[in-house]
Each structure stands twice: as structure tokens, then as C-alpha cells.
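Removed from the display is one protein chain of the complex; every other protein chain stays in position.
Order of writing sets the chain letters: A, B and C. Residues in each chain are counted from 1.
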Amino acid sequence: MAIVLGPNRYGKAETRVVRVTKDAGVHHVKDCNVSVSLSGDMDQVHLSGDNAAVLTTDAQKNTVFAFAKKYGIGEIEEFALTLARHFVDSQPTIRHARVEVEEYGWDRIPVQEAPHLGLRAEQHSFVRNGSEVRTALVHSDGSGADESVVSGLTDLVVLNSTGSEFHGYIEDEYTTLQPTDDRVLATAVTARWRHRSAEAATAFGRSYRAARQCLLEAFAETHSLSLQQTLYQMGRRVLNERREICEVRMAMPNKHHFVVDLEPFGMDNDNEVFYAADRPYGLIEGSVLTDDAPDPLFAWE
Amino acid sequence: MAIVLGPNRYGKAETRVVRVTKDAGVHHVKDCNVSVSLSGDMDQVHLSGDNAAVLTTDAQKNTVFAFAKKYGIGEIEEFALTLARHFVDSQPTIRHARVEVEEYGWDRIPVQEAPHLGLRAEQHSFVRNGSEVRTALVHSDGSGADESVVSGLTDLVVLNSTGSEFHGYIEDEYTTLQPTDDRVLATAVTARWRHRSAEAATAFGRSYRAARQCLLEAFAETHSLSLQQTLYQMGRRVLNERREICEVRMAMPNKHHFVVDLEPFGMDNDNEVFYAADRPYGLIEGSVLTDDAPDPLFAWE
Amino acid sequence: MAIVLGPNRYGKAETRVVRVTKDAGVHHVKDCNVSVSLSGDMDQVHLSGDNAAVLTTDAQKNTVFAFAKKYGIGEIEEFALTLARHFVDSQPTIRHARVEVEEYGWDRIPVQEAPHLGLRAEQHSFVRNGSEVRTALVHSDGSGADESVVSGLTDLVVLNSTGSEFHGYIEDEYTTLQPTDDRVLATAVTARWRHRSAEAATAFGRSYRAARQCLLEAFAETHSLSLQQTLYQMGRRVLNERREICEVRMAMPNKHHFVVDLEPFGMDNDNEVFYAADRPYGLIEGSVLTDDAPDPLFAWE
Partner (left out) sequence: MAIVLGPNRYGKAETRVVRVTKDAGVHHVKDCNVSVSLSGDMDQVHLSGDNAAVLTTDAQKNTVFAFAKKYGIGEIEEFALTLARHFVDSQPTIRHARVEVEEYGWDRIPVQEAPHLGLRAEQHSFVRNGSEVRTALVHSDGSGADESVVSGLTDLVVLNSTGSEFHGYIEDEYTTLQPTDDRVLATAVTARWRHRSAEAATAFGRSYRAARQCLLEAFAETHSLSLQQTLYQMGRRVLNERREICEVRMAMPNKHHFVVDLEPFGMDNDNEVFYAADRPYGLIEGSVLTDDAPDPLFAWE
């Protein structure tokens, strides 16, 4: 029996970069969290501590900042691709790069004219616009070689106050749940969707906004008999509307809202008062894809 | 030397109640986290474990749910007052109640007509609208006795990408900071404001929205020489605009955005690329009030 | 009606400093999180943005690091006092300093002899020893002037699997809880205790360890009729054993462990299987002090 090195990767995680661009006095802000993971000829660094093949994680961080200056941060998928290709293209020992980006959204603060400032304040004043986070996950074996692009979002918290049922399930000896034809359905959507090609770059922003809207609409418009059905309809809607996307993966906790029993206090409760529970929670995970989806390769890793 | 019992209080914290109201097929959602603290004749429960004076925290939780049904949840200040008065008025051993409520905001999901659902989906479908949380903190010695109402918000994250300077400070032997006449100013505002009277109840919603807007506008419109100056202007704006409010207290971390040194890479950086740091951070805390503000009593406890 | 500035303070929060000392090849580690808040002649910085009275939070951070080198970090109460006095003594505009320190504990990793390392590895290898955090909160008006020292801990999580009852409480119309003569009692103790004098410095370490042990023993040995009774006994034990301490304040969530109803599955449950709930939770807060305790001044602020 010998002991061998298996799959490995390393990099700088969570570089928090904010890029400001100025357009005739109007500022724009991109606020991102960038995580890089590289792999390649890394046997010796593990076996003997020889770092000759290692591009330091500190240099990776510097590259994130320098590229934010040099290229700006447009759509996060593009920025991630530019970084990933650079690491593989520029270093012979780096064979593969994985770059993950989270983007936090900002809105302009609407204000009155403030001529004494020289600028109108709303041109450079911003407020974080919510709790959901846009994500991109990119892999590259180098320019012209195998690549993948996955877009997504996390923490999109949604709730239907009616239009959801749950019944007809298995009743085993440990089943005590009562069926219902009207419940609250609430979840915090984590969704990621795979693009057919890494070349679609020009339209990543429009694609993101449309896919997000598909998820919201399908959640709202599906009369739900199970959270799985809702998840499937959400993925299906994205694939029907966006031909550049070939697969959607979702994880959706069932954030239980229990109808409080008010009978002891002489009150009925016709789905009016709920206790929002933390744990445990149902967790539904699933993938929806087109039957002509290309091989995902390393896309989801 | 004798050992004595000092100030004490007890209650049920973080009851997560969701109240749905239905208005001709259109649903409304109030999503709150309610924390109750009671005090009164509690010597014996501490000294001997005699619970005769104790209203259980379980009953407090039940009361939150029952009142959500009975009275609905209108403005959170009102709901908190109703609960606080009830506990003191109904139990001779309870002399004082403190009720704190956090409210999470939801927007409607805009959708197409969906006549096959019977309802239009947007009438009962919601998405969490952001990261800031509205708060209320209420104290009551009982109906007709001393009371206080503090409204507020947490996690209002704002950023000015210019219009902020910092210079002219003390330079002691441990000072290495360079002065600047142009920096990013970013913070996560926690603000609470005290009402002159607990009777303003009819207008708590309008008052909240106006105060929030004052904070945003003053942050955006103040050309800042220090975060303290910005804080003061924010409080001042609220007090100038809202006569029902007599004091504003704020805690504002200086979320440092450091200009990245790109010189080693042959690049300048004219406030374009920033590293957003986590810790340490500056923390500015201050109060702004009117000179005729009534005694706060227990309002801030 | 005029608008005026109220109480305010500012400083650098959460400077994460690690101090290594080396004693003939044996290393010692102190791992702390230091938060400084200063106040004084700060009207102009708020009113006009004039920073002439401001010692920057950056310089405060530098001072933490420089003092860690210059004086080492002994007991955290001493380190906090040294910092607090320095800020007030050295700057005429600073009238008062508040310094808070959290300390994270490390144990040595026990290893075999490793002579090929030059050192034995256990002389410089450490593992974090748990989840509770030691705390110190110090205030100073300057050397020789008013000062206060509060020691404490957070997140000391304890559980009694029997020896706890709860009954005899008020039964109002919202009470459904059943009394019990045997329950699990679990809590996460946050305790802080005030020293009679800031001069006790030589013995802060021994005092801390003894107070912690008092809290643990009193929790374990009290047959509890209410969590309030347990809290009181814990404070009392500290005051009885440690004459240098004059007041103990505690916040103890009742981390509910509900007996799971297994009857539907044909099983009894004699306090064997529990569901550990997150929210809501009871929250018991109280103070125990000696009747000759000196005025706390600003100690708890």
C-alpha cells in the first residue's frame, strides 16, 4: 500500500474589491468578493514543500486588484473569465483555474439637487439594495481550451401566502403530518445556471436579469402541490426563456411557517398567524436541464 | 456585607411571528421578531425559586401570537405598546414591560396575469426587499403611566464614493495615517429615534419613512470632513423635519475602503480600486437631541 | 427649540492582535480583540468637521500593536487599563477612555519528542481550546482619576440533564405550559463582574479563573426551581468567594430542550429524547451585588 496525493487546489479566497468608475461626474460602483482556486503541477509543493510551481495567493490577490483597475469590472462572469485565463495562460505550472465572484448590489440614493457640492449628490451616493447576492463561477483550462460559466444568485427569499398544497404522500409509522390544501410556501432560493458557452459574454448582464425574473415569476405563478414541483417549474421557466442556458441547479430550504394553534385562547386561525421556524427545515435540491446540454465537465466543481 | 438582588428582567426573546391579512383576495404580510422583557415583584423567584409572581415566557409567546390574531400587526410601535400595556395592566406582579420588535420588509413579486390561479399571483407572492431592518423599542409602566417609544433601523448600508475628506487631526507618536481630501465613506447605519410621546401612534408608519429618508439624504448631501460630522447632520436632519421626534442615537462603523497601492504594477489608482476591510473598523456613536426633549426615563434601556 | 449634541464616543473597534512571547524556546500566545472608545472635547468634530481634537482611530490601532510589543499582553484587564490611561493622559482633548478586550484561549498540542525540529513541537504548537471567550471592560478618566474594571466571559454553554423543576407560576388566559418537576436546564452564560478597585491588577488572572469556577459549580450544584434562582445563586457564589468583586451581571438565555412526544410511535419518553430549539428562547437578565458596592460610575456603559 502506498500513499498518494489526490485532487487538490489552492488560491486566495474572498478578496473584497470595490471598483469605482467615473463618467463625467457620475460614479458607478461594483462591489465584489473574488475567490481564486488554481491547480496544476503541484505534486512537489505537497510532497517536499518545494514552491517552484506555486503562484502565491498574495499575487493572486494583487492580480484581482490590478485587473479591476486595468480592465474594470463589467459583468462578473467576464471578470472571472479574464482572471481565470490569465492565471493559466501566464504560468506553465498552472493548468486550471476556478474563479468565483459574488456581487453585492447598490442603488443610488435619490436626493434633492445639491449644487453647493459641485456634483449632485445622487451621482456618488449609494445604498445597498437588498439581501440577495449575484454569483458567477468560472472554470478555465486556458484561452481556447475547455471552459465553463455558471451564473447564479443566493438568498433570494420569497413567500407565497396561499396557492400551495401538500397531500397524498406516504404515510409510514412515523408520519404524523396532516395534509393541507392551503399553506404558506417560503424559501431562500440558491440557484445557479450553466451557460452553453463561455463566449456569450456580451450579454451576461441581460441574461442574469432575465433568469432572475423567470425564477421569481415561476415561483409566484406556480400553484404548488410540492416544493419540488415549484423548483422544477422555476428551472423549466429559465430554460424555456433563455436558450443560452442549458442547466439550472437549485437548493431551496422549505422555510416552514407553522399555523399557530390559537384554539386554547378561543380563537380560530384561518392561515393568518404563523410561527416562522428556523430548524429543522426541509431542503429540496434539484437540477433541470435540456436534453442537448453539453457535458458539464468541471462546471459545478 | 450582605448580598442583594439588583436590577433584573426576564421574558421571551425572538418570537418570529408572521401575520397575513386578506383583503378581497389581496394578501398583506407583516413579518416580525418580537422580544418581551418584564420586571416587577421578582425577588422571590430569584431568592427561593417561588414562581408565584412569574408570568411564564411561554405565555408571553402565546400572547404575541394571540394578539397578532386579535389586533393584527399594524405599525410595530403600536403592536409593541399594546403588548407592553397588556402585560403590566393584567398582572399585578408585573410593574414594567419592555417590548422590542424587528420588522423585515417584503415587496410584491410583479407578475403577468395568471387567471388560471383564480387570483392574480402578485396578490399573494412576495420577495424580501433588502437587508435593512425596521425596529421599535417600547417601554410601559402600564396604560396611563410612564411610557416611551423609540423607532429605528439597523443595517442601512450606505456609501459615498467621493465628497469626503479627513485631515487636521492630532498627530501623536503613533499616528501614521496620511490626510486625504477625497475618500470613500461607507457605513452600516444603526439609528434609533425617540418620540416625544407614545400617543403619536396613528402616524408611526409615515414618521418612519420620513426619518429614514432624512438619514439617507443627509448622508448623501453632506460634504463630509469626518464621519462624526455626517452623523450629526443625519440626526439634525431628522429633528428638523420631524417634530414628533426629540432625540436620535446612531452607531456608525467606518467601513474602511482602502485605496489599493497599484504602483508596484506600474498603475496609478485615482480612487478607483479599493479593498473593503472587515476589521478593525472605526466606530462612531453619538446622540443628537432637541434642547426641549423630555426626560428619556427608561427609553434607551 | 435648538438642536444639540448629546453623549458621543468614537474609536477603533476589533483590532485583532496576537502577541507571541518566547521563553527559552517555549512560546506563549495571547490572542485578543481590542476595541477602544474615546470621548472628550468633541463638539467641533461633530458641528463643523474640525478634527483638531481627534486622535485618529488609525493611531489607536497602532497604539494597540505598539503597546503589545512594549508592555506585552499580561492579564487583559491590565492591558486595557494601560491603553485607556495612555489615551487620556497623553491627549488633553481626550477626557475618558473605554477599552474592551476579548481573549481567545489556546492550549498546547501534546506531541511526541521531535528533536529533529530543534525545538520540541509542543513548545510552539497550539489548538483553540473552546468556545467561551474571556472579556474585560475598562473605563478610565486618566491615571489617578475615576476608573472601573469589569471582567467577564461569554458563551459558557452549560446543561443540567436533571435537577431542575418549573411550576407554581401565574396561569393567565394565555398560559398553556404544563408544570414539570424534572426538566433539562441549558443556557449560554454571559457574565460580567465588577471589581471593587482598578488596583487589584496583579491578581486578575487568578480572580478570573476562580470566578469562572464559581459560576460553573453554582450552576451544577443548584437544584433549580427557576432559571432566575440559578442565576442568583451563580452571582452569589462569586460574591461569597471573591471579595475583590462587588457586583455580577448575567444574561442567560433559556435554551429550551423540549421533550419530544413519542407516543404516536408507541414509545414513552422519560426525559431521554429532546428537541433543542433555537428561537424563541427565554432570556433572564439580572444583577447580584454586595450592599457595600461602590458607585458603579460608568463601569457598565
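Following the convention adopted for this analysis, a residue touches a chain if its C-beta (ideal position, glycine included) is under 8 Å from a C-beta of that chain, and two chains touch if they have at least 3 such contacts.
Treat the numbers as computed from the prediction; the structure is a model and nothing was measured.
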Of the candidates C:Gln44, C:Ser125 or C:Thr154, the residue in contact with the absent chain is C:Ser125
Specify the residue from the set C:His27, C:Arg95 or C:Arg196 that touches the hidden chain.
-> C:His27
Looking at the whole complex, which of A:Ala188, A:Leu225 or A:Val259 touches the chain that is not displayed?
-> A:Leu225
Which listed residue, A:Ile109, A:Leu239, A:Ala276 or A:Ala299, touches the chain dropped from view?
-> A:Leu239
Per the touch rule stated above, chain A touches the missing chain via residues 1-16, 35, 37, 42, 45-63, 66, 90-91, 93, 166-170, 172, 174-177, 224-226, 228-229, 231-232, 235-236, 239-240, 247, 249, 253-254, 279-292
With the missing chain put back, which residues of chain C would touch it? List them for me.
-> 15-22, 27, 29, 31, 62, 65-66, 68-70, 106, 109, 111-112, 114, 116-117, 119, 121-122, 124-131, 156-163, 184, 216-217, 219-221, 223, 257, 260, 262, 264-265, 267, 269, 271-278
Hidden partner chain, residues of chain B it touches | 173-174, 176, 264-265, 278-279
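One rule holds for everything that comes next: only the chains that are shown with their structure count from here on.
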At what distance in angstrom does the C-alpha mean of chain B lie from that of chain A?
-> 29
Return the distance between the CA-based centres of chain A and chain C, expressed in whole Å.
-> 37
Numbers and ranges of chain B residues touching at least 2 other chains | 15-16, 62, 66
